[in-house]
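What follows is a single structure, written as structure tokens, with notes after it.
The other protein chains are all here in position, but one chain of the complex has been omitted.
Each chain gets a letter, A, B and C, in the order it is written, and its residues are counted from 1.
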Amino acid sequence: MAILVDKDSKILVQGITGTAGRFHTKRMKEYGTNIVAGTSPGKGGEIVEDVAVYDTVEFAMDSTGADTSVIFLPAQFVKEAAIEAIWAGMKLVVVIPEHIPIFDMMEIRKEAKRYGSTVIGGNTPGIISPGQVNLGIMPDIAFKRGKIGTVSRSGSITYYVADTLTRTGYGETTCVGLGGDPVLGSTFNDILKMFEEDPETEAVVMCGEIGGVYEEIARDTIQRMKKPVIAMIGGVHAPPGKRMGHAGAIVEGSMGTARTKLKALESAGAKPAKTFLDIPRLLKEAGIEPVEES
Amino acid sequence: MAILVDKDSKILVQGITGTAGRFHTKRMKEYGTNIVAGTSPGKGGEIVEDVAVYDTVEFAMDSTGADTSVIFLPAQFVKEAAIEAIWAGMKLVVVIPEHIPIFDMMEIRKEAKRYGSTVIGGNTPGIISPGQVNLGIMPDIAFKRGKIGTVSRSGSITYYVADTLTRTGYGETTCVGLGGDPVLGSTFNDILKMFEEDPETEAVVMCGEIGGVYEEIARDTIQRMKKPVIAMIGGVHAPPGKRMGHAGAIVEGSMGTARTKLKALESAGAKPAKTFLDIPRLLKEAGIEPVEES
Amino acid sequence: MRLFEFEAKQLFKKQGIPVTEGTLCETPAEVRNAVMNLDGRGMLKAQILSGGRGKAGGIKMAESPEEANDLAEIMFDSEVKGYPVEKILVDPVLNIRREYYLGVTIDRAKYKIVLIGSPTGGVDIEEFARKNPKKVFREAFEITDDIYSFEAYGFGLQLNFRKEKLKQVSSIIQGLFKTFKAYDCKLAEINPLVETEEGDMIAADARISVDDDALFRHPELAEMGIEKRHEEGEMTPREKEAREQGIPYLDLDGNIGMFPGGAGFGIVGNDFINYYGGKPANFMDSGGGPSPERLAKMLVLLDENPNVKAIFGARFGGISRCDDFAKGVIMFLKDHGLSKPMVMRMTGNNWEEGVRLFDEARKESPELFERIEIHGIETPIEDIAKRAVELAKEAK
Partner (left out) sequence: MRLFEFEAKQLFKKQGIPVTEGTLCETPAEVRNAVMNLDGRGMLKAQILSGGRGKAGGIKMAESPEEANDLAEIMFDSEVKGYPVEKILVDPVLNIRREYYLGVTIDRAKYKIVLIGSPTGGVDIEEFARKNPKKVFREAFEITDDIYSFEAYGFGLQLNFRKEKLKQVSSIIQGLFKTFKAYDCKLAEINPLVETEEGDMIAADARISVDDDALFRHPELAEMGIEKRHEEGEMTPREKEAREQGIPYLDLDGNIGMFPGGAGFGIVGNDFINYYGGKPANFMDSGGGPSPERLAKMLVLLDENPNVKAIFGARFGGISRCDDFAKGVIMFLKDHGLSKPMVMRMTGNNWEEGVRLFDEARKESPELFERIEIHGIETPIEDIAKRAVELAKEAK
């Protein structure tokens, strides 16, 4: 088991004929990821890395049963591509590109909610369920199948956390990159709930950073969770971020600093990790043993 | 009992400070219609014909409990006014003005469906439940409380039919003017279903005319109705109307002539009336007696 | 409101739809020149506000500038489907491989915008659609929807386009839909959409109808010279006169002048006259609250029509009040005088005042009322129609 993607996921690559799409399709396939189709309007019928290309997502789904999509397209085309995937019935849409307009991401989230789809990103390194699926652009070296779920706003932090968990013998169930953009398709809230439901996941590591509100609003979810949550927040020693005018201050209140985030998460029962090495120590304290001795 | 409006209806006049709004508010009140409020943005606090004016529908509803709205505004302001009324929770919105853009009417219908509101019109003379409510611009002389429901696309036909029913002692429960515009907030379908449910209505007279498809698509409803339906279609001797290009022909098929309409309605069990005088005759044939001898 | 082909093509072009680059001409010499510039061959297309031009002789191919000149002379001198030809659009001759159909309109029953396409277009599309309903594809949209490119691609796939052609046609589908939305259209149609031997997709004809009632929010159309216009074919002199006075009026071939009140009863009253063996001389909409002056003008129009033997009048006062109606009739009787027999019925809003005005005028000048029979709510309207038929027969 894993969350979001596992070995049964049938994956479609939107923008498979582009340089990035082609490159990462090859990488993902080498990992064993089950890529069943690609799309590129006007290029239906072509073959890329042994994968059949279709003109539309709907056509590709009808032909291959794809249920998960990953987008490799320039930012200005992402809104349409994501909405196409959502409307066609994709359960999961992973948005790799960065610099997606905020209004577009808001609209994507709206459509995703309306049709019961999950969108991850933009500006995400993707999702990996080690040994099963590598969906996105993550390096596979850091990951090994195990019992801890991770969710992070940053790609590099995802790698470091997995590296730590792998080296200490815990391994990972699924590692989710939320993405680095200011408005995201999914938040800590959404992913934590999935980990709580996943029988294979025994604890969750969440890594946030200064800015935004997605850490603070996960508070109630963490409070309701039975599984241990370890939280790491980057930026304790960073200068405070800027507010978006008076309106930002009114809407987001005091949220957004590393301190407010840590306080919110700790008050909900999450255990704070200052460095990656704190993570295995906190897991042990929570009574969770490694899968194998490291 | 009546459909759509009765003596308990609390009516709001949108555009009460305009010439038409003011004039018909006076008329409607004289009939005994329960007008509880009016709106005119920027004129909240004024009094028109003893009716309190509010700036917004929401404010007026909160203050007076209004549940039904009638709109007297220039065509270009109708879309906003109708959507305001629908969003605020009006059960019924009657759109008197004509020349409302088709796109606007389509959007009004969409919002009405979404929020469970009924819109009548545009370009309707309104609705009258004789002796209780006169909502719109209909002359009251023709109407008398009785047992027949009427629904018509044209104002003048509504008057003539009521005149006939009144003179022959049948009287009316509610008379609904659908409106003369090409796209309407409610169709025969919607109103026939309400009459079927109304305990006081014993039979329904529906009057259509050449053009459009709203008569034909009422077929299935009529077939399911237990109450007698008498149908009059104007334009049997009129030259055929024009189609809207090939697209119109493809979408609407052969619908739209007096002949196709009569055929559809008769095949569903409606009895055709050629003139108004046929109506009381057909009612008698259906076993329905006048309330009083004429 | 229908647009001319050349206007519709301008709007299509703005949305990136490839259209034939034609030359708009107003004289045979211009047509000749235009064909010369097209290397000696051209399609001459009469710009009229009606479909079915081709079959009615409104589209001709000229094989030389001389032939173009001659054909244009004939075309400018003729009427096509009742319309005088004032402008001819000279289009290049296309090497047609195949003709497709694309259209967008409103589905009034379902309250949706509907996109329609068929891999077989041209003049016989309606018959093709009847015989092959499964080969005519439709896609419904909410009124608030835009079209996404993936929807256009999906539709193009249904029409069996692939590869580069799919890209082209998807862009045309989007352009057509956007045109429809941008100008409050009731119809936007490309028929035929031509695939040329050279492999291009191009709109060879263009048809757009916009919603008159939404023109107020499209000043950009007025700036292009697209303003409210009459859509019908050539009008009779009387229809023209009525139109100039703003009266909705249509000549018919009978002899009873119809002065029926609202348009709804205009249609039904016409049926009644037919049922009782008469023939109306006209349609008219005298409802909607006209002023006494306008009502008087309407009566003048009927009275001066030599075909009219008798006049049928009706007023059920709703938004149009009976007192205004009576004022109009009295004004007509006084200022113009009634030369035909007339029967009428008046009831509804303010009828008491209407009756009072008639009584007063009759007392003043009884001679004006000699040829007019005025009834009230006590007489069924059917009896008025019967009486009008009688009066017309007597007058013959």
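Quick note on the criterion: contacts are C-beta pairs under 8 Å (C-beta built on N, C-alpha and C of every residue); 3 or more make two chains touch, one makes a residue touch a chain.
Bear in mind that the values here come from a model prediction, so they are computed numbers and not experimental data.
K.L.:
Please provide the labels of all shown chains that the missing chain touches.
P.N.:
A, B
K.L.:
Among A:F59, A:Y160 or A:F195, single out the residue that touches the unshown chain.
P.N.:
A:Y160
K.L.:
Kindly state which of the options A:G18, A:G89, A:G180 or A:G269 is in contact with the chain not pictured.
P.N.:
A:G180
K.L.:
Of A:G18, A:G89, A:P139 or A:P290, which residue touches the hidden chain?
P.N.:
Once the missing chain is taken into account, the touching residue is A:P139.
K.L.:
Residue by residue, what part of chain A touches the chain that was omitted?
P.N.:
75-76, 98-104, 106-107, 109-110, 125, 137-139, 141-142, 152-157, 159-160, 163-164, 167, 180, 182-183, 207, 209-210, 212-214, 216-217, 232, 234-238, 244-252, 274-277
K.L.:
By the contact criterion defined above, which parts of chain B meet the unshown chain? Give residue numbers in ascending order.
P.N.:
On the side of chain B, residues 41-45, 55-59, 80-81, 83-84 touch the unshown chain.
Heads up, the rule we're going with is that only the chains that are shown with their structure count from here on.
K.L.:
Out of curiosity, which chains are bumping into both chain B and chain C?
P.N.:
none
K.L.:
Farthest chain from chain B, going by the mean of C-alpha atoms per chain?
P.N.:
A
K.L.:
Could you grab the centroid distance between chain B and chain C? Build each centroid from C-alpha atoms only and quote it in angstrom.
P.N.:
Their C-alpha centroids are separated by 27 Å.
K.L.:
So how far apart, in whole Å, are chain A and chain B when each is placed at the average of its C-alpha atoms?
P.N.:
That gives a centre separation of 54 Å.
K.L.:
Of all residues in chain C, which are in touch with two or more distinct other chains?
P.N.:
Not one residue in chain C touches at least two other chains.
K.L.:
In chain A, what residues contact two or more other chains?
P.N.:
Within chain A, no residue touches at least two other chains.
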